[in-house]
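What follows is one structure encoded as structure tokens, with my remarks underneath.
One chain of protein is taken out of this complex; the other chains stay put.
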Amino acid sequence: MGDKIPVGILGATGAVGQNYIFLLQDHPWFEVTYVAASPRSAGKPYREVVESRWLLGANVPEGVRDLVIEDANDPSKAVGKCRFVFSALELDSKDEIKALENSYAALGIPVVSNASAHRWTDDVPMLIPEINADHVAVIDAQKKAHGWDKGFVAVKPNCSLQSYMTPIWALMKAGYEVKRMFVTTLQAVSGAGYPGVPSLDMIDNVVPYIGGEEEKSEKEPLKIFGSLADGKIVNAAGPLVAAHCNRVPVINGHTACVSLEFGEKKPSLAEVEKIWTEFRGLPQELGLPFAPKQPIIVRHEPNRPQPRRDRDEDKGMAVSVGRLRDCPLFDIRFVGLSHNTVRGAAGGGILNAELLKAKGYLA
Amino acid sequence: MGDKIPVGILGATGAVGQNYIFLLQDHPWFEVTYVAASPRSAGKPYREVVESRWLLGANVPEGVRDLVIEDANDPSKAVGKCRFVFSALELDSKDEIKALENSYAALGIPVVSNASAHRWTDDVPMLIPEINADHVAVIDAQKKAHGWDKGFVAVKPNCSLQSYMTPIWALMKAGYEVKRMFVTTLQAVSGAGYPGVPSLDMIDNVVPYIGGEEEKSEKEPLKIFGSLADGKIVNAAGPLVAAHCNRVPVINGHTACVSLEFGEKKPSLAEVEKIWTEFRGLPQELGLPFAPKQPIIVRHEPNRPQPRRDRDEDKGMAVSVGRLRDCPLFDIRFVGLSHNTVRGAAGGGILNAELLKAKGYLA
Amino acid sequence: MGDKIPVGILGATGAVGQNYIFLLQDHPWFEVTYVAASPRSAGKPYREVVESRWLLGANVPEGVRDLVIEDANDPSKAVGKCRFVFSALELDSKDEIKALENSYAALGIPVVSNASAHRWTDDVPMLIPEINADHVAVIDAQKKAHGWDKGFVAVKPNCSLQSYMTPIWALMKAGYEVKRMFVTTLQAVSGAGYPGVPSLDMIDNVVPYIGGEEEKSEKEPLKIFGSLADGKIVNAAGPLVAAHCNRVPVINGHTACVSLEFGEKKPSLAEVEKIWTEFRGLPQELGLPFAPKQPIIVRHEPNRPQPRRDRDEDKGMAVSVGRLRDCPLFDIRFVGLSHNTVRGAAGGGILNAELLKAKGYLA
Partner (left out) sequence: MGDKIPVGILGATGAVGQNYIFLLQDHPWFEVTYVAASPRSAGKPYREVVESRWLLGANVPEGVRDLVIEDANDPSKAVGKCRFVFSALELDSKDEIKALENSYAALGIPVVSNASAHRWTDDVPMLIPEINADHVAVIDAQKKAHGWDKGFVAVKPNCSLQSYMTPIWALMKAGYEVKRMFVTTLQAVSGAGYPGVPSLDMIDNVVPYIGGEEEKSEKEPLKIFGSLADGKIVNAAGPLVAAHCNRVPVINGHTACVSLEFGEKKPSLAEVEKIWTEFRGLPQELGLPFAPKQPIIVRHEPNRPQPRRDRDEDKGMAVSVGRLRDCPLFDIRFVGLSHNTVRGAAGGGILNAELLKAKGYLA
């Protein structure tokens, strides 16, 4: 235990924070030693605050239940108690989150963030390790610009993108330009946190709208697929995306119906399947603890993937795809699915931290 | 009562049959006097057979509960007991349904069908009365070809189309060609009948597949938008459609996420809204009993339409649209919603019959 | 319209308030002319405040959507604008609700309340009109004690009781003492208001607890079955009740599993069914607009009543009972069901007001 890196969770009492704590139990490299939340919860044992709204199985994990919550707004409290933090901050203002995450970095505490605040800061990498692990290098420029020694900020993209970004990247990496894509998502309620979506909206109903989600889905791929230049990440020119995002009565697992239009060069369906099945990224090469062995699982049943059946594949870190077929308007269509609170949130954040450690940014 | 036209229901014990019986209570023109189902149910009181699986409110309607079920496979039984039939037949073979529906027609009993068997018979009209009421005229050729006097067959299209066909038609009618469209549906379980979709597939889950549904969604619009020539309906050349159909845990109400690409001439969002709001079809002009006063209801809330809130608009016969906005890839996008067992099934069939009566085909 | 009594709704924007407004559309005696809510909403058009969280069908009712919301904490605003109010106040403190309801009464505005604050005030009647319409007389003493001229307060009991109280009363009225009863409820989420129960607690889950509900279920029957003496309502001695209350993923309709122990004299199952079927109360005799024609509907299917199939019986005002059978420990058991937001809340409140008007207390 003494050999593990002590880590902190900012926003530890919220839904994403709970997921970090749940998933970090028995992590081989990291150990949660510090939990911070709003001033309202500060000073109380973690257990006491979350017990009545604990979302993940029966019990608050042993190692964390008796930690005393600190005030997340006071970064100085974290100094000496953890070597980096996962940020699941849920403040009203993105500017406040940015400033607060920067304060942690300034104190020498790297921030691996789930929050959307810094996603468009051009020297902050927005990582999906199978896709753009090379973006990590922008951190050097970030540190230099701020005059930070050890601290920095790295973020992950929006949860629902994970259900299709890796499959699309695998095709791009194999030489097939993806020019345009239509995507319609059917998203789980856990994505809205707790209490989140009222049951009066989700029994015998769907809600064809999630605030800000379509904008993120259309914009974030361009940065993720972007390239490094002059200490900044320069957006890719494509693919152009039209997204329609829906909330459905599912606990976990975002489903996405996708149509892709390729450039001149178009793969056959058999090639697509082969590319997906054989795809491996840097996390797989490095053998990172949270890396799924097979990042993309291709299903052949006519009615899969389905959230309840497929979301937990490879501990919730794999993307399942199915229904691969020709598209009458574009080139191919398929259904993608990933676990939104694991691959799409806390699990993705942990994989980012593992990548950063493997690259020497977290010591 | 004596003035009403006596009608029969084929497949009266199934889900669609039950809907016909439910909706025809107190109909001003039609009265259910005849119920037919499989030989297994024949000879029993209607009540006795359906009571334990009655789907629509608490009780089997009064006028019908004591009717004795006849064998639907024997059209001769219907002669003299009803002047036309609604067909909700659910036989395994489409050829059997075709043959059986033809037998009724041959005996002078018009068939207003919900079954898909005759949808591609080129002298059988596939009607959405607000769109293609003129297709009724093909019945004359149909009668002549078969040598039928009074009998004929008319059908309605697949249920999920109804959530977007009228809005698209309204734009076409206003002079805007619709060249291509993407549609992703989130469809209610009632569309699969009873017992239909197992609850083990619908609690905390969605199923991204409905057998045959995408093919119907891509093909049927071409006939509906087609034109009459030489006693046949000739398919339209467009729009080209790519459909992705999903089953979601909703009782009633099919939701559709739609993107449209227009031809050269493109309406503004304001024009689209005006066209939809002002659209009226022949059922509205004729004041047919089941015609919604306003066929297309435009909603302005950011998160509507929703199935539970909007499906019952104008007794389940109106189509609700919302989230009208620009599409980054095509021209516009929107969400359409209609009640799949009313507008999309029995209610649509009844409106077809009303149109046929108004045009003199049912006497 | 000019002949209808103008009424106000306190707490008009909440779930119960919305139900009052929904149910009072086209009421033959009452017309909503006044809506009041928290100071935060005051001054805004009703439509504007509730539109994005309207719970009952597609649209905010016409007559009310443009009313300007007044501050419910200022009873003087209501003077001259309505002749009585329905209270659906949701303040944190019961004492504040009591004081505020009394203030309206003091200003000559009778309060027909859905709130629980005054349920245990001994000169305030807690009415189920089919059971204890005679308790209305305690209002005279109430007025005298306070020195009120026209104003007074009357309340209704907790929603879940309605699923079994009338059936039990019918047996008591027929001469069968009910000594003890076990009841386990399966309650709908609408009972918790909006946003109410999070969907993360209600998808693939039940919650075996509703705060305060078991206490109310065990205590309120004693007052409802009580008698008048010296200007007060004196509790009945029985039945003794043990209640277990659960929240289940149902939109509307509270289901109750009940076992009853009679006194010496015990009815046969056939007698119980006859008593229930023939039971009528004062609302039925008076022909009150919201009175169900048959207050207790006995079902014979083995698997009924069910919330979705039976809750809307007689516009949601009837109680459905089924599964009547012997109990191995007590005497009989059955399942009772009623619509919690209609019979159990706003509809019950309206029936109370109709009774009060019929008895001359609302002019």
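Observations, loosely collected:
When the chains are written out, they are named A, B and C in that same order, and each has its own residue count from 1.
FYI, a residue touches a chain if its C-beta (ideal position, glycine included) is under 8 Å from a C-beta of that chain, and two chains touch if they have at least 3 such contacts.
All figures in this text were calculated on a predicted structure; none of them were measured in a lab.
Residue-wise, the contact with the chain that is not shown comes from A:D204, picked out of A:E90, A:D204 or A:D331.
Touch with the chain omitted from the figure is made, among C:R83, C:H118, C:K156 or C:R333, by C:R333. Between the chain not shown and the residues C:A78, C:L186 or C:M317, the one that touches is C:L186. Set against the missing chain, the residues A:E70, A:E261, A:E313 or A:E354 yield one that touches it, A:E313. Listed residues C:P61, C:P198, C:P283 or C:P305: the one in touch with the omitted chain is C:P305.
Touching the omitted chain from chain A are residues 51-52, 54, 57-58, 203-204, 251, 297, 299, 301-303, 305, 308-310, 312-313, 320. Residues of chain B in contact with the chain left out of this view: 55, 189-190, 194-204, 249-251. Interface residues of chain C with the unshown chain, by the touch rule above, are 180, 182, 184, 186, 201, 204-209, 211, 218, 240-242, 244, 246, 248-251, 255, 257, 259, 302-309, 322-323, 327-330, 333, 335.
The definition used in the following text is that only the chains that are shown with their structure count from here on.
Using the mean of the Cα atoms as each chain's centre, the chain most removed from chain C is A. At the interface between chain A and chain C, over half of the residue numbers appear on both sides, which makes the contact a same-residue one. As a whole-number value, the distance joining the C-alpha centres of chain B and chain C reads 40 Å. In whole angstrom, the spacing between the mean C-alpha positions of chain A and chain B is 43. Of all residues in chain A, those that touch two or more other chains are 201, 204, 249-251.
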